[in-house]
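Note that this complex is displayed minus one protein chain, with the remaining chains in position.
A, B and C label the chains in the order they appear, each numbered from 1.
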Amino acid sequence: VSRSFASDNNSGVHPDIMAAIAAENTADVQSYGEDALSLQMQDYFRNEFGPQVRAYAVLTGTAANTLGLRSVMRTWNSVICSECAHINGAECAAPEIHGRFKIIPIPHTDGKITVETIDRYNLYHGDIHHPQPRVIQITQCTEFGTVYTPEEIRTICDYAHSKGMLVHMDGSRIANAAASLNCSFKELTTDTGVDLLSFGGTKNGLLIGEAVVLLNPELAPGPEFQLIRKQAMQLISKMRFIAAQYKSYLDGKLWRSNAAQANSTAALLAKKAAQLNGVEITRPVQTNVVFAKLPEKALLPLQEKYFFHIWDEATHEIRLMTAFNTTEADIEEFISDLSQYTEN
Amino acid sequence: VSRSFASDNNSGVHPDIMAAIAAENTADVQSYGEDALSLQMQDYFRNEFGPQVRAYAVLTGTAANTLGLRSVMRTWNSVICSECAHINGAECAAPEIHGRFKIIPIPHTDGKITVETIDRYNLYHGDIHHPQPRVIQITQCTEFGTVYTPEEIRTICDYAHSKGMLVHMDGSRIANAAASLNCSFKELTTDTGVDLLSFGGTKNGLLIGEAVVLLNPELAPGPEFQLIRKQAMQLISKMRFIAAQYKSYLDGKLWRSNAAQANSTAALLAKKAAQLNGVEITRPVQTNVVFAKLPEKALLPLQEKYFFHIWDEATHEIRLMTAFNTTEADIEEFISDLSQYTEN
Amino acid sequence: VSRSFASDNNSGVHPDIMAAIAAENTADVQSYGEDALSLQMQDYFRNEFGPQVRAYAVLTGTAANTLGLRSVMRTWNSVICSECAHINGAECAAPEIHGRFKIIPIPHTDGKITVETIDRYNLYHGDIHHPQPRVIQITQCTEFGTVYTPEEIRTICDYAHSKGMLVHMDGSRIANAAASLNCSFKELTTDTGVDLLSFGGTKNGLLIGEAVVLLNPELAPGPEFQLIRKQAMQLISKMRFIAAQYKSYLDGKLWRSNAAQANSTAALLAKKAAQLNGVEITRPVQTNVVFAKLPEKALLPLQEKYFFHIWDEATHEIRLMTAFNTTEADIEEFISDLSQYTEN
Partner (left out) sequence: VSRSFASDNNSGVHPDIMAAIAAENTADVQSYGEDALSLQMQDYFRNEFGPQVRAYAVLTGTAANTLGLRSVMRTWNSVICSECAHINGAECAAPEIHGRFKIIPIPHTDGKITVETIDRYNLYHGDIHHPQPRVIQITQCTEFGTVYTPEEIRTICDYAHSKGMLVHMDGSRIANAAASLNCSFKELTTDTGVDLLSFGGTKNGLLIGEAVVLLNPELAPGPEFQLIRKQAMQLISKMRFIAAQYKSYLDGKLWRSNAAQANSTAALLAKKAAQLNGVEITRPVQTNVVFAKLPEKALLPLQEKYFFHIWDEATHEIRLMTAFNTTEADIEEFISDLSQYTEN
């Protein structure tokens, strides 16, 4: 079986994470997140993001986005995000149906949005016939693998706050962004003014579990988010096994080494592929995803051996994604296979 | 650390289940339930319930109830259930809010409802000012640990079908019921006419994951339930690790030995406790839960050593629950501790 | 055509109200409630309820209850009300589905609930597995025509506020209650501590339009309720014609004379009917509804001539409701017809 380049979701669980889960399978403990380890999980997040944060484990990335946003919006609010945002495109309308808010999709460049574009769509404040814009959402890294610099994030946050709005970050792959920018989670979020975050881990070696991280201490006072989470069918009884993962992932800094491995193999893949005749890298490669146009004849043979997505049938553009378990040997093998279909 | 008698949720994961999960952590596979093992999971359920069933893993018991019911109801429908039903009392209104249907709670005896009572509340068919009753829900075993016999279930199903209604079974502890009645899952469900089921596993040794089991083949045609599940934030990327559990749990029949262990230790507990002066068993003990009135002076010292719930402060009635990992030695120790506070 | 005794909804529009509507059909004015008359409507309500209130016209009684309650509850909150409350029984689950909150129905006596009963169901504050009780709802007058005295209302409000909760009054027939108690709207609501109100008018001579009246000035700040109303499909473009009705109804005190007429004809009906052999008045007659058991043989002939509801087929109990347009002659005629089927 060869490596999948379809998605970092195709990888399994990092061995350290699996060991951490198994290690907690000992005594009877309280259920539904009242055990000692689940409480300890808060500290791991506070060490990364700052002492003011509250982190709540949920079960899917769709839940993290939908419920985090829901916790700061009423049904008459809207969120402004890129047209390619995961909440707009790939969550089967969970935000609208279970989150109950409107999405205002706006144009982007390689996944990134700017204050100039946001401002053209940030309309109708005070007009009861229109949903009231409440949140600006950015994805870090974006759905196209590009990253916002801390300065770019701060510019968006300053704009949002000047309008009485909040900033939500979809950090499904925040580890890849932080590794790419060589900065801490705190530098990307708390320090730039981001108000709340979907913190992803499954794409970077966890078994299950994303987290809603409330960075702004004024959000969702008291048990409000816990009620939202329970009601939204996201509170499992044996929460200790979710929490167990973060000991290794956050406290042990596994997140950074995993993300760095995915990023560096993507960089290697892009570099090697670009050297082949007839192969064109079509977007900036900043994290663990590579968009490339291949010779048409390469597609079918490669698909027989590897999983990956055809991004644009017309131009033979494909998306290749690496993960924490991608090795340099995997890249060499893929390049070798690809080179059979390029002219030298 | 002593055994918890608060809930079967306090136990960890059965070692066979944990091993089954770890064993799947090998190659890259397709995500979101399209891997071979997730497809194989269907067969395990079909072996137990009949070839017509479709089973869908979800992440919590609240999700299983809410989404299963949702899949057969429109927003103008209602479900008739006991006042003590989990969907009415302990799911933070997820059924109403995320399932979007009305609950009609009715009186019960030790958790069980009868056609006679159901019929008094089964009103307003055809009257647009009232929600239209669509489903009768029973819990097997009930919230008080009692069981419906197959004949009792068939009577309710026949009544429901004669009214154009469906029967949903909350089988959060269906394994305990089947072990108690010494029958198969199929005899309790498909054979009695139950239309759909929440199949629970977490309370009986799984790490995570309940299932919506559509027994009636006419329900939720095509990908309808998959869309409901994805939209309801219940589809994790690494579904293979959910599916892995069922190989041991269903195919290996772990469900029955686990449930039998919980039931027999509860029976032992009830029998021993009833022999103590001043202790009264207050409800039928048919599965893994024992309700008992204790001498008042016993409560505080026992609570220092054991987790359990005070059911009624006024009468000193407590609820004691056993699990797959409760041993006879645990019972002996508890009885020994309790006997220090009873008169002999 | 004879008078209907089925419901005060069967009556038409009081002629003064119809004239008031027609009188506004002159110049072009701003739409969606921004015209001068719609703004003036506030003053009519403030004169009745106190200077702090805000009143918002909505289009049905179901909307008034559902949206008023929604404006003070989040999806994890519940409202405690009588089992016979209109929100529980006769609004086709609009509260759960469009209001998005849970209803906790409790026992009552002739429609009235007491603090003692409320307290037995007012549970689980702080427990995230259960909806958090937020509002106590009473209906004035009740679904059985009985009234709460101001002292009884104050007792419930004091209890609610001591628990951090609010009181909502379903005032679908509040005019009948105020006429019966010979008091003002303010004495029934603002002065007793009621926080918000569904103010009904259609059952007492209006064409269309109920109102959500926020008595507690801290509720739904800014345009919040206006956004709820617009989003809930309750804002018509020509609001001036809704507002027009209140000039006559509130400012001209039509509400009191209409309600007094309905109440007094009901009292007359009850008094005369009680004098007939074989007729039993079964509940207190305090407003415009009379429950009575008739001789079985009277039912069919009376139903051929009059609309009314059989309340209990087994006991031949019927419900007779008067309205603003019921006359003493209507009562005399009905009694005369009824007396043909009673023994003298």
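Quick note on the criterion: a contact is a pair of C-beta atoms (placed from the backbone, for glycine too) under 8 Å apart; a residue touches a chain by one contact, two chains touch by 3 or more.
Not measured: the values here are computed from a predicted model.
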Residue touching the undisplayed chain, where the options are C:Cys183, C:Ile208, C:Ile281 or C:Leu299: C:Ile208
Absent chain, residues of chain B that touch it: 32, 74-76, 126, 128-129, 132, 223-224, 226-228, 230-231, 235
Contact set of chain A toward the excluded chain (per top definition): 75-76, 78, 89-93, 96-97, 100-102, 105, 128-131
Absent-chain interface as seen on chain C, which is shown: 1, 3-4, 6-7, 9-13, 15, 18, 21-22, 24-32, 58-63, 66-67, 91-94, 97-98, 202-203, 207-208, 227, 230-238, 241, 307, 323, 325
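Note that in this section only the chains that are shown with their structure count from here on.
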Centroid distance [mean C-alpha coordinates] between chain C and chain B, Å: 42
Length of the line joining the C-alpha centres of chain A and chain B, rounded to whole Å: 34
Where chain B touches two or more other chains at once, by residue number: 91-93, 97
